[in-house]
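Missing here: one protein chain of the complex. Every other protein chain is in place.
The first chain written gets the first letter, and so on, giving A, B and C; residue counts start at 1 in each chain.
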Amino acid sequence: LLEFYVLKLYQLSKAGKLCVPAMNVNDSVTKQKFDNLYCCRESILDGLKRTTDIMFGGKQVVVCGYGEVGKGCCTALKALGAIVCITEIDPICALQACMDGFRVVKLSEVIRQMDVVITCTGNKNVVTREQLDRMKNGCIVCNMGHSNTEIDVASLRSPELTWERVRSQVDHIIWPDGKRVVLLAEGRLLNLSCSTVPTFVLSITATTQALALIELFNAPEGRYKQDVYLLPKKMDEYVASLHLPNFDAHLTELTDEQAKYMGLNKNGPFKPNYYR
Amino acid sequence: LLEFYVLKLYQLSKAGKLCVPAMNVNDSVTKQKFDNLYCCRESILDGLKRTTDIMFGGKQVVVCGYGEVGKGCCTALKALGAIVCITEIDPICALQACMDGFRVVKLSEVIRQMDVVITCTGNKNVVTREQLDRMKNGCIVCNMGHSNTEIDVASLRSPELTWERVRSQVDHIIWPDGKRVVLLAEGRLLNLSCSTVPTFVLSITATTQALALIELFNAPEGRYKQDVYLLPKKMDEYVASLHLPNFDAHLTELTDEQAKYMGLNKNGPFKPNYYR
Amino acid sequence: LLEFYVLKLYQLSKAGKLCVPAMNVNDSVTKQKFDNLYCCRESILDGLKRTTDIMFGGKQVVVCGYGEVGKGCCTALKALGAIVCITEIDPICALQACMDGFRVVKLSEVIRQMDVVITCTGNKNVVTREQLDRMKNGCIVCNMGHSNTEIDVASLRSPELTWERVRSQVDHIIWPDGKRVVLLAEGRLLNLSCSTVPTFVLSITATTQALALIELFNAPEGRYKQDVYLLPKKMDEYVASLHLPNFDAHLTELTDEQAKYMGLNKNGPFKPNYYR
Partner (left out) sequence: LLEFYVLKLYQLSKAGKLCVPAMNVNDSVTKQKFDNLYCCRESILDGLKRTTDIMFGGKQVVVCGYGEVGKGCCTALKALGAIVCITEIDPICALQACMDGFRVVKLSEVIRQMDVVITCTGNKNVVTREQLDRMKNGCIVCNMGHSNTEIDVASLRSPELTWERVRSQVDHIIWPDGKRVVLLAEGRLLNLSCSTVPTFVLSITATTQALALIELFNAPEGRYKQDVYLLPKKMDEYVASLHLPNFDAHLTELTDEQAKYMGLNKNGPFKPNYYR
């Protein structure tokens, strides 16, 4: 969801219309990985189970979008025995999907066979009415992306289709021939509507946001202009280090000789800013 | 290996000593993922098998460094039934290791129990003589990082230890009490010395380098100063798209409406420059 | 659960006290794998999430028992990033755990570090009061085995401990020093109490039981004596074949030549009775 606001910030900045400095915390490594990759890896399973009691083993699933959210969903579903394919517009993400063992397809090529359709694109009308018409009976459709426009739900509010609420957050859309499509959370975010977010993930997100605000407030004049900035690497690393004790993780320290060899400060930052 | 040269370029640039523009192709997404993550995922298994015929199942392995190379090694070894733990200096990478299911330890805490020790840090003296002294009989030591200094091999060329070459690229270092440590490729890069690199990966690396040179040559004066640049996103995506047909992957195209909604050109680039 | 009754049947039979023929449907391959392995692979995650909203990534988990249920639990938890170790009494299952990448430990060696303790043994007092005393604050304890005796819950109903119901099926047991252990379903079966069973699995189990009854009823006199029998292989295969269309699976048929070469009937059974 935050991705959408960040995109808007960059567009404002490019257009010269941003009137304060802004910190893009969404793309800090820690936030990205936890809120998107790791959290969705768990909530896709949780959200589907709580709403539909589906058995994952052997299910044919298409995931639209192989960004961090899509990667999380695919990993979890594959691990539990689903047969997963993906759709992508970006050749880099598509190539990653290939190397991770997922077939890259167009949605219309596979839509008839799918048991579950999941959107994680940040875009709109990724699942169209025409594709909803072609789904098989019992197909589950849900959205893990950014807003309720990824699935064209509006097109389903139409006189020839009957909606039947079968459980909280679960609607059956019934076609004239009796076919049912199972729509979750009316196309809104599954992970927010039908699953819970672990406190650990909230802690990481909140810490990142708080540190960004403190940095903007304390920064000497001139450090930040009316632009969008990534969280300084060192703060990103600080957020991570605060959360390590939870896992009983033991960090290694550089020796003086090693730090010198690498040209690094012993306390970090350890990676260039662009590193993910 | 390239990571090392890139680091030096940035240090030169920072010191104001870089006298030409330079393109950091090593950190293009495509290069990073293929040369480091995906390629090492395969070559760690291949390199160990060809040299030692080790059975992976149930082996206790410590991987030093959880960057792209370390991630590749850990994924493959875990998948084949090894019990893997990691060491890290960077809290962000350490946190990722936790979430991926690896214990984060200090090398000296676990060294006595390990069957295999693998370095992927880009640093020096990561495995010291003291730690080599504490390894158990039959422990295998190898390097997937950047140079032959990660393992302190020099310290093993010492009169009280006997070297026995048992096979090409495989030395037994014999302690006075009869303990043997199996050193691969004399501490040089295992993936280059004892495994092969798939032509597909070479093709990606070579394409990236060629495009970077063409860009630097063709760029209008002033586009690049005496600094280090990341490969433009669009070229990175172009390299990926050239390699997709190999996998029979079918890319989805944005509709006009979708492209407008996202503020994207239909032909890319699809992601901000910092995206990995 | 059924395992327990089957054990009793064999004990009756051995003692010469069984007065009717009995069919051990629990150990048919289809039933075993679905009800135990595949179903528990999903319900361990579901049961833990619905009761505790736990994040699996990085959690230290010990699974007591590496039979089919334990294997299912371990696979799922490992896939979602938990760090899993197991306990076993049977050297064959212990060896399988090693080869699947799990450390085999005694419960008392690891109990202090664990975030989650899961029992799947079919035995009693697998988790004792002494071990409950040594768990860390917040440790979750639950049972996926056969009855509510695997965890010594009775020992927790004691004046020095306070029970606090925090949610349906979730109790906090509070020690005098403030330590809390999270007990799920009061030690009863987590998969039955806090998760749902997919209709597909119920269908397999019910089909198996129905066919076994029909066989016992229709069998010519003398085919079955007062003993315990495994479901005939052919029926086991029949149950499987009835459920394949669900997955759009296409079975291959033996040619006459191949059937002859293998000494098999083209319609099965395809494996000896002892095959799993």
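Basically, a contact is a pair of C-beta atoms (placed from the backbone, for glycine too) under 8 Å apart; a residue touches a chain by one contact, two chains touch by 3 or more.
Predicted, not measured: the structure shown is a model, and the values here were computed from it.
Asker: Could you tell me which of C:90, C:130 or C:164 touches the chain that is not displayed?
Answerer: C:90
Asker: Return the single residue from C:11, C:137 or C:226 that touches the missing chain.
Answerer: Answering carefully, the residue with contact to the hidden chain is C:11.
Asker: Just one of B:57, B:232 or B:272 touches the chain that is missing; which is it?
Answerer: B:57
Asker: If the hidden chain were put back, which residues of chain A would touch it?
Answerer: 57-58, 78, 81-83, 98-103
Asker: Which chain C residues would touch the chain omitted from the figure, given the whole complex?
Answerer: 7, 10-11, 27, 29-30, 33-34, 38, 87-92, 94-99, 103-107, 109, 122-126, 230, 236-238, 240-241, 243-244, 247, 249-255, 257-258, 261-263, 268, 270-276
Asker: In the complete complex, the non-displayed chain touches which residues of chain B?
Answerer: Residues 38-39, 41-42, 45-46, 49-50, 53-58, 60, 75-76, 79-81, 113, 195-196, 198, 200-201, 246-248 of chain B touch the chain absent from view.
The rule we apply is simple: only the chains that are shown with their structure count from here on.
Asker: Quick one: which chain's Cα centre is the longest way from chain C's?
Answerer: B
Asker: Could you check if the interface between copies chain A and chain B is built from the same residues on both sides, meaning over half shared, or from different ones?
Answerer: Same: most residue numbers at the chain A-chain B interface appear in both copies.
Asker: Where the centres are mean C-alpha positions, what is the separation of chain B from chain C, in Å?
Answerer: 40
Asker: Roughly how far is chain A from chain C, going centre to centre by Cα mean, in whole Å?
Answerer: Result: the chain centres lie 33 Å from each other.
Asker: Chain A to chain B: how many Å between their CA centres?
Answerer: Centres of chain A and chain B (C-alpha means) sit 26 Å apart.
Asker: Would you give the residues of chain B that are in contact with at least 2 other chains, written as numbers and ranges?
Answerer: 98-99, 103
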